[in-house]
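What you see is the complex with one protein chain gone and the rest in place.
What follows is subunit A.
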Amino acid sequence: MATFLSRSGPFTDPDYTPEFGLESLVTSKVLVLGAGGLGCEILKNLVLSGFRHIECIDMDTIETSNLNRQFLFRSSDVGKSKAIVACEFVTRRLARRGLTLVPHFCKIQDFDDDFYSQFSIIVCGLDSIEARRWMNEKLVSLAATAGRIIPWIDGGTEGFQGSVKLMIPTITACFECYMKLVPVQTTYPLCTLASTPRLPEHCIEWAHELEWPKRYPDMDFDADVPEHVDLMYQLAKERASQFGIEGVTKAKTLGVVKNIIPAIASTNAVVAAACCHECFKFVTSCADNMRDSMYYNGETGVVCVSDPYDKAADCAVCASLPQDYVIDERCTLGLFVAGATQKFGLQQPLFFTAEGDLYNSKKPDAFATDIPVVKLIPFADRVAKVQINIVDSSTPSTLKLILKVQ
């Protein structure tokens, strides 16, 4: 890596020095989210690229079906934590001076702001949209409220297609800005399932959504119980033969009810490589990063492009960032509401926290407006411990306030 980083090229930043690149590479702390199909590749790539301090979070355990592509795992590892086994394998196989890999066998939601704040950059190979949205909100809020901007690179694959996003919270488009590109999950009209099935999927969804609760009212379907999958397969098969539909197999049944997307090892490798490459360029500054996002399609021919992507003006996370709002210690709910309504030009706002409504202008009588705000929500060191959200028809986004007592 020293050889690589010491050469300049036509795209190298004029202020770049090899010392800076190398120093950043060995001192930066990288957090890897997910130690599955992408995570295994990412961990291996980052260590081979010269990163020294890596932590990894994954809440899952290893399953037999992972072994074809999650190459850090062996059949004797089935049932163990992905994060722990992956970090141990990489440490053993690629041992070098100063390398530390720290696994965390838990959910990303188990960690607080202080934990995330220690990282220079995050590389994310999660398979859940919900987890990424959570991470996104956390990182945008860290940037907005604590000035701690942690860039993150998100990789995702679906069969032969994959994408990479480079996101710098509050500066570039955030994950939520991209949500409008996420296709809505395929669903079939219930009446098609009930009356005019044409596809094997129609038969399986019919069995899953309509027939199972009728046939087995006291048994909730669990896709992880093999006997349940067998019963579901039988229901779907009977349905298919009634309508002369071919192609209902057990594998297809499991695929539809669990919404399994086939994972392709080569797609994971391509996407993980692009993620780590962006991570390497960002940390060392040795070359420019791509603008915003990359898309890879290996399904028909090979297409690979990178695309700029602008922030969404109506993004629920980054279009309106949490902002400080200073109040007097004796400020009542009524005064606070009136002040905020005037300041932000609200029409019929609802003020609420995670616990419930603080004030609803549609039901003004339901709230005691003469109580000081400091008695209504918890404060620590004169700063509110919960965020106040305001929704109002005057704005497509949500206003978020962090109250501070003067």
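In the analysis below, contacts are C-beta pairs under 8 Å (C-beta built on N, C-alpha and C of every residue); 3 or more make two chains touch, one makes a residue touch a chain; residues count from 1.
Keep this in mind: contacts and distances are computed from a predicted model.
**Q** What does the UniProt entry say the missing chain is called, choosing from "Glyoxylate/hydroxypyruvate reductase HPR3", "Anaphase-promoting complex subunit 2", "UBC core domain-containing protein" or "Large ribosomal subunit protein mL44"?
**A** Answer from the UniProt record of the missing subunit chain: "UBC core domain-containing protein".
**Q** Of A:Leu190, A:Val303 or A:Ala338, which one is in contact with the hidden chain?
**A** Spelled out, the listed residue whose C-beta touches the missing chain is A:Leu190.
**Q** In the complete assembly, which of A:Val26, A:Val391 or A:Val405 touches the absent chain?
**A** Of all options in A:Val26, A:Val391 or A:Val405, contact with the hidden chain holds for A:Val391.
**Q** Pick out the residues on subunit A that sit against the missing chain.
**A** 129-130, 133-134, 137, 176, 179-180, 182, 184-185, 187-191, 194-195, 209-210, 213-214, 316-317, 348-350, 352, 354-357, 360, 362, 387, 389, 391-393, 398
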